[in-house]
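Yeah, one chain of the complex is gone here, protein chain that is, but the others are all in their spots.
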Amino acid sequence: MNGAGKPRPESGLELYAWIFMRVSGLALLFLALGHLLIMHLIHNVDNIDFQFVAARYATPFWRTYDLLMLWFAMIHGVNGLRIVLVDYINARGWRVLSLASLFVVGFVLLTLGSLAILTFQAPAMR
Amino acid sequence: MVKPLEYLTYRGGPGHWSWMLHRLSGIGVFLFLLIHIVDISLIGWGPKVFNQLLFLYRHPVFRVGEVGLVAAVLYHAINGVRICIIDFWPQTMAFHRKMSYAVGIIFAALFIPTAVYMLSFIIK
Amino acid sequence: MQVTLKIKRFNPDKDKEPWWGEYRIDAEPTDRLLDALNHVKWYLDGTLTYRRSCAHGVCGSDAMQINGRNQLACKVLLNSLGNNITIEPMRGYRVIKDLLVDMDAFLAKYRSVKPYLITHGPEPEKERLQSPEDREKFDDTTKCILCGACTSGCPSFWADGEYIGPAAIVNAHRFLFDSRDEGGEERMEILNTLEGVWRCRTIFNCVEACPRDINVTRAIGEVKKALLYRKV
Partner (left out) sequence: MVQRYDAVVVGAGGAGLMAALQLAGHGNVAVLSKLYPTRSHTGAAQGGIGAALGNLEEDHWEWHMFDTVKGSDYLADQDAVEILCREAIETVYDLEHWGLPFSRTPEGKIAQRPFGGHTKEFGKAPVRRSCYAADRTGHMILQTCYQQCIKHNVHFYNEYHVLDVLIEQGRCAGVVAFCLATGEIHTFHSKAVLFASGGCGKMFRVSSNAHSLTGDGMAVVYRRGIPLEDMEFFQFHPTGIYKMGILLSEAARGEGAILRNKLNERFMERYAPTLLDLAPRDMVSRAIYREIREGRGIDGKNYVHLDMTHLGKEVLDEKLPDITEFARTYLGVEPLTQPVPIQPTAHYAMGGIPTDVEGRVVIDEKNTPLPGLYAAGEVACVSVHGANRLGTNSLVDILVFGRRSGRHAAKFIHENDWAPLGDQADSTARDAVSQVLNSTGKERAADIRDVLQDEMMDKASVFRDAQGLTTLREKLGELRERYKRVKSEDRGKSYNTELLEVIELGCLLDLAKVLVESALARVESRGGHYREDFPKRNDADWLKHTLAYQTSKGIELRFKPVVITKFQPMERKY
């Protein structure tokens, strides 16, 4: 070939990432906007306190809701930022470093958040 | 290569602006999410710590920030829908400019009343 | 009408940094910008350098950034540009001299998508049949003149020069959607990568820039969709 670019290995990953962004985006459309509506508009931060959260987490519905939202938002956001980093950081070393930090932070916070939602015990039950 | 400021000096179409806003709002919301997870997990530390933290949230600076957050999520969400429509129905690309403007209009229609409503709490 | 051309100049033999040259000329409002550039080169400053040939928008030589936007100099009339016109080389390509840029990398990407009909088996004696409807599917993308305006206007390309770019995808589309072509798989593999179609964020600057009015983003979208239904 006359000057073809560098070989480009295919993994198919980008295709799945692309689909995921759209699927999770549409899920978040309801989850995140619903969340905003409930927490920031119908109630607002003035009225929200520990008691409120405790009451809410008494039902499994809201726990599932928040868990789903957390996972979708986190993975959507991490992948989104991955795209951004890959766009602007071209030096190999910096790219690897920044992506690694993104994934670590993402993983840690996802675990933290999931634990918080799953292990939360309302004081009354204690 | 192309310097950051030059992203603004290129006279692209409405799609160019939509993309910049989508990207900025996405990054913004993501950063908020990171913080938000940390504070929410504090709930495990019991009511005292958590409630104290919520005072922070009630500070006016935070309240204005909250409006910004709603703006970012709202824009990102509506524009995200536009992107999905375009992706799955390529025929719609014939009206790509109009669609970007439509996102702007829908965003304004939803956001302005919401913002007024939310800001009214601070003044109270 | 009187126009002032503000042109970003750079001569590799002399200059370390680009500089702005200003030229005031008299011209007809219906003149092409290329005519104005020619006027400068022919009568004011012979060293001004740019590519040009056909002068009516079919050869793809003279794409440049005109008033902040990629256009062909021979396809814009002065009356649409105002009295002060800023002209720069296209961004994202290496500037060689004044408005003339290095297109080699751009063209290498074009070649990398195997832009030729791939068929197996013997050829028929006469033409291969193709219905007008099948022909219509890739009509838009046959118009490309490889001017490079789209790729150079794409923010994804500014960020990362490895992105294969809209022009190469357009030319891949031209064959992928040709009912006679049998090289689909090979081309799909090339495009199904981070530096392939997935780099495109549907920004539409390519469409705005394309002097042939090709709906570039749509072509890219059709390739994405084809990949999607092949895989899922």
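The first chain written gets the first letter, and so on, giving A, B and C; residue counts start at 1 in each chain.
Methods note: a contact is a pair of C-beta atoms (placed from the backbone, for glycine too) under 8 Å apart; a residue touches a chain by one contact, two chains touch by 3 or more.
Not measured: the values here are computed from a predicted model.
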Candidate in contact with the missing chain, chosen from C:L81, C:M103 or C:A226: C:M103
Residue of C:K8, C:R69 or C:R111 in touch with the missing chain, whole complex considered: C:R111
Residue ranges of chain C at the interface with the undisplayed chain: 11-14, 30, 32, 41-43, 45-47, 49-61, 75, 77, 96-97, 100, 103, 107, 111, 114-117, 119, 123-132, 134-135, 138-139, 142-143, 145-146, 174-175, 178, 180-181, 213
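Please note the rule applied: only the chains that are shown with their structure count from here on.
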Contact-richer chain pair [A-B vs A-C]: A-B
Between chain B and chain C, centroid-to-centroid distance (C-alpha), Å: 34
Separation of chain A from chain C, taking each centre as the mean of its C-alpha atoms, in whole Å: 38
Multi-partner residues of chain C (each touching 2 or more other chains): 159, 224
In chain A, residues with contacts to at least two other chains: 90
Residues of chain C that touch chain B when the two form their complex: 65, 67-69, 91-92, 153, 155, 158-159, 161, 201-205, 207-208, 215, 217-218, 221-222, 224-225
Touch list for chain B against partner chain C, complex: 1-2, 6-7, 9-16, 18-19, 83, 86-88, 90, 93-94, 96-97, 100
Sites on chain A touched by chain C in the complex: 1-5, 8-10, 12, 14-15, 17-19, 86-88, 90
